[in-house]
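Only a single protein chain was left out; the remaining protein chains are all shown in position.
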Amino acid sequence: MAPMTLFSVADAIAAALLGLLGRLLPAGAAHAVTAPDVVLGLATVVFAAILLAASMLNTILLIWYERKLLGRFMDRRGAMHVGFAGLLQNFADGLKLFRKDTVRPREADSLGFWASPTAYMITSLLIFGVLPISTGWNDGSLPLTLLLALVIFSFAPLFIFLGAWASNNKYSLIGGMRSAAQMIAYEVPILLAVVAVVVLSGSFDLTTIVNEQRNYWFWAPLFLALIVFVAGMLAEMERIPFDLPEAEAELVEGWNTEYGGMLFAFFMLADYLRALVGSILVVLLFLGGWTWPSYVPSALTSFPLAGIVWFMVKTYLVFGLFVWVRAALPRVRTDQLLRLGWMRMVPLALLSIVLAAVVVAARCLPVLGCIPSIGG
Amino acid sequence: MRGVELSAALAARFGDKFLGLDPFPGLVGRVRFDPSVARALFEYLRDEQGFVHLTMVGGIDWVDHREVFYTLWSDRDRTYLQLSADLPADHPTIASAVPVWPGANAHEREAWDLVGIRFEGHPDLRRIFMPEGYEFHPLLRSFPIHEPEELEVKARSD
Amino acid sequence: MADSPARTGSPPLETTETERPSLWVVRPLATAAKQFAKSLWRPSTIVYPFERLEDPKFRSAVGVESGRPIGVGEIWDNYRGVHALNIQTCISCNLCAFSCPDVCIEMVTVPGGDPKHPKKCPEIDYGKCSFCGFCSDACPEGCLTMTTRYELSVHKRADMVYSPQKMYEVFQSKLPMNPIRVARPENEDAIRLDPPLCIGCFACSRDCPTNCITMVDIPKATPKPGEKPAKRIWKEPVINDSDCVRCGTCISVCPKDCLFWGSRE
Partner (left out) sequence: MWINMGPQHPMTHGLWNLRVRVEGEVIRDVEPEMGFLHRGIEKISENRHYNEVITLMDRCCYVAGMSWEQLFIQASEQALKVTPPARAEYLRVLSAELQRIASHLMWYAAFVQDLGLMTPFLYGMRDRDLVLDLFQSYTGARMTYEYMRVGGVRNDAPHGFTDQCRKVLDWLLARFVEYDQLCLGSTIFRKRCDDLGVLKAPEAVAYGVTGPMLRSAGVRRDLRKDRPYSVYDQVEFDVPVTDTADVTGRYLVRMEEMRQSVRICRQCLDWLDRNPGPVLADHLPRWLGAPYAPVGREAYLLKRNYPTGLGFSMVEEPHGEAGAYVVNDGGEHPYRVKFRSPVLINIWAAKRYLPGYRIADIPPIMGSVDVCVGECDR
């Protein structure tokens, strides 16, 4: 029996649904709807729906988590009245935003104004299609998942700038320009840090990268790369201390100043989706994904759905780190940010590539041959 | 006595344009001067008497005339001095103190806005609190305080 | 920091930096983490509708003594909130209305007075009130006081106006009253009479809220020997200073302006 994956689950659901439908229809039509191609098509839709639901639920949970955590850092409570400990507060907020009128400034460019949040949202969701959450999620589907994820991730400045430009507001424009500059500047160290991981794991496939961490997680040899990657992710996610594009003190709300109602909710959700993606990437690349080193007792790691549970635990811990940073650090300035990116992060990332190469080379030495070398 | 010294010095320098120095408890005194020597007096007080800091500029509407007063602070003597000049009500104009103390800018705009005193040589004498084009100077006694409707209508017509 | 000059009282130096960044951002991160640990169980916020600082039990639990103060602990019940009016003791002296800087107090007739001189008590429009407390400070009988109630939201603007009866209900609800009695100068001025101007019209004694003005007979003029004494008996007011609340009603009703404020001596 093939290992159960998320897609096989979706396939089974689709088949069952269509079978049910087929029983209600006349024979000819039933034959048509239960054709393998139709089942496959519906299975894809179901798969996407599951992914969408999981990612959105997690995002909303993430917002709640940040609110509660940030509240404790600030000696207050965060959301607490809607639902248990305020769990449903974000749904209430979302409902409120849904009901709100979406106002478009008269001079704003209509197409860009509407397209930008939608595209931002869609690209952010798209990344979840390639992220393996655990062994049974969507592994082995694509060979270059890491690169694909990063490529989709880097679409964002385009749409942000589009929305900023389209909303015809000076704050938005400045925010958009900052956003573009910052994201492009931090793409480089992020990619270089990822190269270090790739050197060590020998693969662009996220599943392979995780599997390579069975023996030791990559954060230990690649600590420098981790720092670069986390800092770069903070910049990409536009979170404090690198949230200059929406620096509310000087730019009101930055590039989404003119957005309200559902469009703002899109931006907001997409921001947290990207934060989730960032945390997931950190876990995948450096913290061993759903695996544990072999010396961890297997009782801890082998219960049903252990992979997903541990993966989410790690992800939320990483995001907690981001929240902690947000609670303690002020925002840096654009020039300082760029200088940090180009002058500090890039050399550090390069150094970490060298370190990764050294580790790989050391593994090949017969003296240290206890570690199995990597193919390819 | 600082006041006596200053009085003598001012009398020697400005002659009859210096109208006297009244005692004012807690201050050096209150110098009354003729508005025609305002600029020279400011420069003299700043450069030679050490009153480096302009603390306030304001106006008083005494119905038949208007008074403009300045308060200066001397870092050397750690004390205040008040200047006061009477201006005719129909033409309340005096030289601006901005070239002497740049900080006078906002003070003088405020005095123009609220009491209607014109400062000649002010770089940017516009209203500061009231809307541009507002008809009244609110701190004048002629301000129609008891007819709010009138105020509202006139403000809106701008 | 323990030997900060301000703490020890020794002569301090120039302003010095008490902190230097160490390891870039480790210090603030550590501080935030410390606060996180501290507020994990009980953050410093008050869950307002459920916990109230005016609740003595709650505020003593979160006072300065508790180590993690939310309030200062004991707060005296002198908050200036909604007014309480004791209609029974109100003497309709008008002082609260006179003293109000925002002109939000109007004296309205309440049942209980005699028809000729209806009893008037204050009605307060909280839409205008600034809670300065001048009215309760002015009240000579202590019948208009301020309570610790601060929740005033209403749905209609008309509900912002508190009638005397409504304030009497507040009084009857036994809220903690503002215990502060204002310092009054020892040597208050009192009302004096300019006798030659008085026409003996009784207006002052009729309108005096405390009935401290009595009209006494005076001989108008000493009759000359052999002349008949004047038939008409003149009266003029005599004011009992210890009962007088100095509301000035008599001055304002005097048709001849013969009453005035004078020093006690």
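Just so it is clear, A, B and C label the chains in written order, and each chain counts residues from 1 on its own.
Definition applied: a residue touches a chain if its C-beta (ideal position, glycine included) is under 8 Å from a C-beta of that chain, and two chains touch if they have at least 3 such contacts.
Computed from a prediction, not measured in an experiment: that's the story for all the values here.
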Which displayed chains the hidden chain touches across the whole complex: A, B, C
Interface with the undisplayed chain - residues on chain A: 70, 73-76, 170-171, 174, 240-241, 243-244, 247-252, 327-336
For chain B, the residues touching the chain missing from this view: 24-27, 30, 52-56, 58, 60-61, 69, 71, 75, 78-80, 82, 101-107, 110, 114, 127-131, 138-139, 143, 145
Sites on chain C contacted by the missing partner chain, in the whole complex: 1, 4-7, 9, 11-12, 14-22, 24-25, 27-28, 30-32, 35, 44, 53, 64-65, 69-76, 78-80, 94-96, 98-99, 101-102, 130-135, 137-138, 146, 178, 180-189, 246-249, 251-252, 257, 259-262
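By definition in this document, only the chains that are shown with their structure count from here on.
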Chain-level touch network, classified as line, ring, star, complete or other: other
Distance from the mean Cα position of chain B to that of chain A, given in whole angstrom: 64
Distance from chain C to chain A - Cα centre to Cα centre, in angstrom: 61
Inter-chain centre distance, chain B versus chain C - centres from mean C-alpha coordinates, in Å: 40
Where chain C touches two or more other chains at once, by residue number: none
Chain A partner contacts - residues on chain C that touch it in the complex: 25, 28-29, 31-33, 35-36, 38-40, 43-45, 47
Contact footprint of chain C on chain A as seen in their complex: 69, 71-77, 80, 324-325, 327-329
